[in-house]
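One chain of protein is taken out of this complex; the other chains stay put.
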Amino acid sequence: MGFTHFDENGKAFMVDVTNKKETVRTAEAVGTIKVSKEVYEAVKSGTVGKGDVLGVATTAGIMGAKHTSDLIPMCHILPITNCSIQFELDPEEYAIHCTCTVKVTGKTGVEMEALTGVSTALLTVYDMCKAIDKSMEISGIYLRRKTGGKSGEIINMK
Amino acid sequence: MGFTHFDENGKAFMVDVTNKKETVRTAEAVGTIKVSKEVYEAVKSGTVGKGDVLGVATTAGIMGAKHTSDLIPMCHILPITNCSIQFELDPEEYAIHCTCTVKVTGKTGVEMEALTGVSTALLTVYDMCKAIDKSMEISGIYLRRKTGGKSGEIINMK
Amino acid sequence: MGFTHFDENGKAFMVDVTNKKETVRTAEAVGTIKVSKEVYEAVKSGTVGKGDVLGVATTAGIMGAKHTSDLIPMCHILPITNCSIQFELDPEEYAIHCTCTVKVTGKTGVEMEALTGVSTALLTVYDMCKAIDKSMEISGIYLRRKTGGKSGEIINMK
Amino acid sequence: MGFTHFDENGKAFMVDVTNKKETVRTAEAVGTIKVSKEVYEAVKSGTVGKGDVLGVATTAGIMGAKHTSDLIPMCHILPITNCSIQFELDPEEYAIHCTCTVKVTGKTGVEMEALTGVSTALLTVYDMCKAIDKSMEISGIYLRRKTGGKSGEIINMK
Amino acid sequence: MGFTHFDENGKAFMVDVTNKKETVRTAEAVGTIKVSKEVYEAVKSGTVGKGDVLGVATTAGIMGAKHTSDLIPMCHILPITNCSIQFELDPEEYAIHCTCTVKVTGKTGVEMEALTGVSTALLTVYDMCKAIDKSMEISGIYLRRKTGGKSGEIINMK
Partner (left out) sequence: MGFTHFDENGKAFMVDVTNKKETVRTAEAVGTIKVSKEVYEAVKSGTVGKGDVLGVATTAGIMGAKHTSDLIPMCHILPITNCSIQFELDPEEYAIHCTCTVKVTGKTGVEMEALTGVSTALLTVYDMCKAIDKSMEISGIYLRRKTGGKSGEIINMK
């Protein structure tokens, strides 16, 4: 199977989905930011009191998911019908795990929306903590699950 | 040192840089996408002939860096004076490494612009290859080097 | 009835409308800007000759309504099918009343689009007149009427 | 004094500020949303526990202020150097008061940025509470104070 | 037949398409940029080796088509289902011809999307070559063909 975003002359284009059926599609993407102990503690205490880094990152992630077709050149404009961001704190690794779930009734999937939502949320965490720690690292961004469309359900267990 | 993006009541705000001096600032961020052998070969041959995935991703990454303040809530609007994206192919790991370099003469740094440029470029590679491989993973996004501003030069060797 | 934009842990999310039916929905929002006599006369004469403040504000209001999902974090992207802006001049109060009407065939309503259209139109009037009067005030922004959807027709008489 | 945004033929244009001096400019705008007792209590308890409406609205308001030149046709693009949003709860009136403060070192003022920040923040409160109360009203949006530029300090006491 | 974008008082509005049927619609727009011999040769060699002006312009054109409703005040937001850009080099005239094809299943046509795609692609060619030639000219932008909707197929042969 070859690229779907290039024509026979190697020119990029937005894939034609005109004749695809509208079906319910979901995608769930994940990612992680590893931070210093100091950042970890600050983020953790913020979520229960003040300085709510993850609250701001949740809002940014949802807005980022809505901006996907502005950022990714060959992505279709999709009126997504649901988007949520969840964070989980991992005290062993000083890691913050993020999950973004997106749904649509549409002609093409929302994998890129979920991945863009996760990326934007994690970049926002980075931005708000970078005065404390300049060596944070974002990793493990991948599609955990999708449903709907021609390829049906796909689950990546890592 | 605590958060700089929250006031004494824990409310988020855009940091006041009004009185900071304009200096030349640079930032270099990196990141990687790991792909299947099939995607790796397709991307590699595309760069020398047709189906130029990395060309589209370069354009998207530069445009993404310019969108940083739209995506990251507390980021300042910065009229960046230079942005470039470089890719390096790693045949051992079927990995594509991306570097984004950004410069500005401004009151605050361009770390977030470089990180957003890398993230957008890698998401674009993902988008253009996802019909072939649905288990690609983006990782290793961090700031490799920055110069300028109060904290001066910082280098992260990983 | 509680918030619909927060989950059971108090985390904000975009409400899931995947399974809602597409129906015709309309919304009409209103708002007012009170200005000085001098501004009032200038705006009024502009509409019949030159310096058409309300023409520019109409264009801005319609474009603002289309930007709603970019501005309001939890709003869905809605391909609105109609938008109009009307102004009415009130010589007793030196007030300019604005109405924005929006329609869509969709899974969720267009109240926020109508309210954002009114707000943007009134802010544009403010901007174009602020060299003359710096104490103008925008007030009375509310939803006057909506139809369609589960809650059906709602009319606010004030 | 006449309009500054229209030429001698009544055609709108963006005012020429090329030769104005860069000075520090600040603006503070305010506005209010009046809500039902039920919404008031929900918002109030959210700020101390879960369902943080005002946290989301703060983020939206800051991002809205950065979008001002996209929304208001004749506004200049200004790289604002500071933006903050404050809310105050008024239990007598079931009112939520919002203040947006913006700074820049620039050739023109940031009144519109402060007013757009307030409007976007209040519209976001509306959006997140509209399932409970459909008759909320936004009012009292005006410029409370500005400093810098040719017109110097202006204070509106209302 | 008169204007469709103005009401009986001459006020502009977004045309109401709420009750129009969703049908497949396509549009093909064309345009040309005339350049110097030096630019022509540089662009031509770039497409077969390095300095791929037309690759960047293709990406920009597709993204531009997706931005149509942000740019053109009375345009509806349309989730286009296909977009492609083609270039043809004319060695006689040192001209670069561009064609943009857009499809949608929607209530209104995609003529403006195709025309905006062509315009953005040609402006991008201009930008990337303007250091070499400052007298390039863009011309011949028109709708070559549309299908679907009430007016059916229309072909402009020029």
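Note that the chains are named A, B, C, D and E in the order they appear, and that numbering of residues resets to 1 at the start of each chain.
The definition used in the following text is that a contact is a pair of C-beta atoms (placed from the backbone, for glycine too) under 8 Å apart; a residue touches a chain by one contact, two chains touch by 3 or more.
The structure presented is a predicted model; accordingly, all values stated were derived computationally and were not measured.
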{"item": "Contact set of the excluded chain (shown chains only)", "value": "B, C, D, E"}
{"item": "Full-complex contact with the absent chain, from B:Val39, B:Val104, B:Leu123 or B:Met136", "value": "B:Val104"}
{"item": "Contact set of chain E toward the excluded chain (per top definition)", "value": "1-6, 9-12, 31, 38, 42, 46, 49-53, 56, 59-60, 63-64, 67, 70-75, 111-112, 115-116, 119-120, 123-124, 126-132, 134-143, 146, 151, 154, 156, 158"}
{"item": "Interface residues of chain C (partner: the chain not displayed)", "value": "52, 55-56, 59-60, 63"}
{"item": "Chain not shown, touching residues in chain B", "value": "24, 55, 58-59, 62-63, 66-67, 77-86, 103-105"}
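To be clear about the criterion, only the chains that are shown with their structure count from here on.
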{"item": "A-D or C-D, whichever has more C-beta pairs in contact", "value": "C-D"}
{"item": "Distance between the centres, which are taken as Cα means, of chain D and chain C, whole angstrom", "value": "16"}
{"item": "Distance from the mean Cα position of chain E to that of chain A, given in whole angstrom", "value": "31"}
{"item": "Shared-contact residues (touching 2 or more other chains) in chain C", "value": "11-12, 59, 63, 67, 70, 73-74, 77-79"}
{"item": "Chains touching one another, given as label pairs in label order", "value": "A-B, A-C, A-D, A-E, B-D, B-E, C-D, C-E"}
